[in-house]
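A single protein chain has been omitted from the complex, and every remaining protein chain is retained in its original position.
What follows is chain A.
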Amino acid sequence: MLIRIITALIFLSVSSLSMAELTIQVNKGKDDPVPIAIVPFGWQSGLTVAEDIASIVESDLHRSGQFAPLSRSDMLGRPRNATEVYYRDWKSLGVDYVVVGTLSQEVTGTITANYELLDVNTQRVILTGKESVSIDKPRYLAHTVSDKIYEKLTNIRGAFRTQLLYVSAVREGGNRTRFRLLKSDIDGANESVLFDSREPIMAPTWSPDGQKIAYVSFESTRPAIYIQDLRTNARTQLTSFRGLNGAPAFSPDGAKMAMVLSKDGSPDIYVMDLASGDLQRVTNHFAIDTEPAWMPDGKSIVFTSDRGGKPQIYKVNVSSGSVERVTFEGDYNARARVLADGLGLVMVHRDSGNFHIAVMDLKRNRVEILTTTNLDESPSVAPNASMLLYATQYDGKGVLAAVSIDGGVRYRLPSRFGDVREPAWSPFLQ
């Protein structure tokens, strides 16, 4: 499917706090990316903004794989609004769309972006927008503009304002390792530590409203599930049963938590009502049942089980407990995550001895391998199902990588913190 590979290195100037570089490797997909020009935004005199808004928009759109932004050095002019645009110039550069805008301060402590999206072929303004944010959140402003443009041109809700959870492990002297649970913007910027520990942290996951997270921590030397409120940072221990306490997953309505417990013998899937604490055993088998993920309707859960001798994905109806097998292709399918529309799932799939991320169409039962790297694990899908994040190895280190759901674009997200793994893409926020 991937015939030619075009590799582009983009060096972004981002604040010192965020990552230093983002490597984007675009593999030509089915459709040509749409040529678009994001003209650097004009400034109101006296206003200082810590970020280059247009360049963030540019990198957002580029990362989606659906757009090919025009290099700034190729631009023939720097119009700041539609009346300053000479369509002929942009047409000669082969650009389909142009984005122009200006930044101003209308209310103290905020910045406002007025921007326009122009269709070069019809010579018309097709989107006029105005966004205001607090002055210390210029990146958020840029991602908002990206979302609006993306939505206008693709009819798919943009996911540039989403966030990401992941776990890092840094070796320290004396055979000790420090584990950190981190949160960042989806482009890797604004990295912050939510929790750190000398014991492993695993399986971070978001609540559907994006205000809480859950994860497994070994801080008491035994695995236990914790819930952390992102606004207050308050942590509550949800479980500490004998044996395994793992793989928490909030139900789509946020009222229940699916998890893996081995308190009654072998690991099985349980569902806990978060308000009452009532526990329901959903699967009961002497094989290992693990890695639950809810179907969007909240009525069934997909999970990994080796009850058939090899790890495969199964689906269980939460109320009836009836189980059916979902995957039949290949001898290893695990760690499924369901797409928001429920029509597909992504999973770890072993193909000729290598672990790749694959997407499965649940209607046609077709499996398509998306990644070319080895030892790929922990896929996590964007809320608009356009891309997914996963963990892989690069230069002997654990890194996070992203791939579009059609396999057309891939990029890596480096982190300042040693080995990183277990990415969790947030739902739409706010």
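Going forward, a contact is a pair of C-beta atoms (placed from the backbone, for glycine too) under 8 Å apart; a residue touches a chain by one contact, two chains touch by 3 or more; residues count from 1.
The rule is short, and it goes like this: contacts and distances are computed from a predicted model.
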Omitted chain, identified by the protein name its UniProt record gives, among "3-hydroxyacyl-CoA dehydrogenase NAD-binding domain-containing protein", "Cell division coordinator CpoB", "Branched-chain amino acid ABC transporter permease" or "Cytochrome c oxidase subunit 4": "Cell division coordinator CpoB"
Option touching the unshown chain, where A:Val260, A:Val302 or A:Val316 are the choices: A:Val260
Which of A:Val100, A:Ala113, A:Met202 or A:Val271 contacts the chain that the document leaves out: A:Met202
Which residue of A:Arg161, A:Arg335 or A:Arg412 touches the chain not shown here: A:Arg335
Contact residue for the chain not shown (choose from A:Gly309, A:Gly353 or A:Gly396): A:Gly309
For chain A, the residues touching the chain missing from this view: 31, 91, 94, 96, 119, 121-122, 155, 202-203, 223, 243-244, 246-247, 260, 262, 266-267, 286-288, 290-291, 304, 306-312, 325, 328, 334-335, 348, 355, 375, 377-378, 422
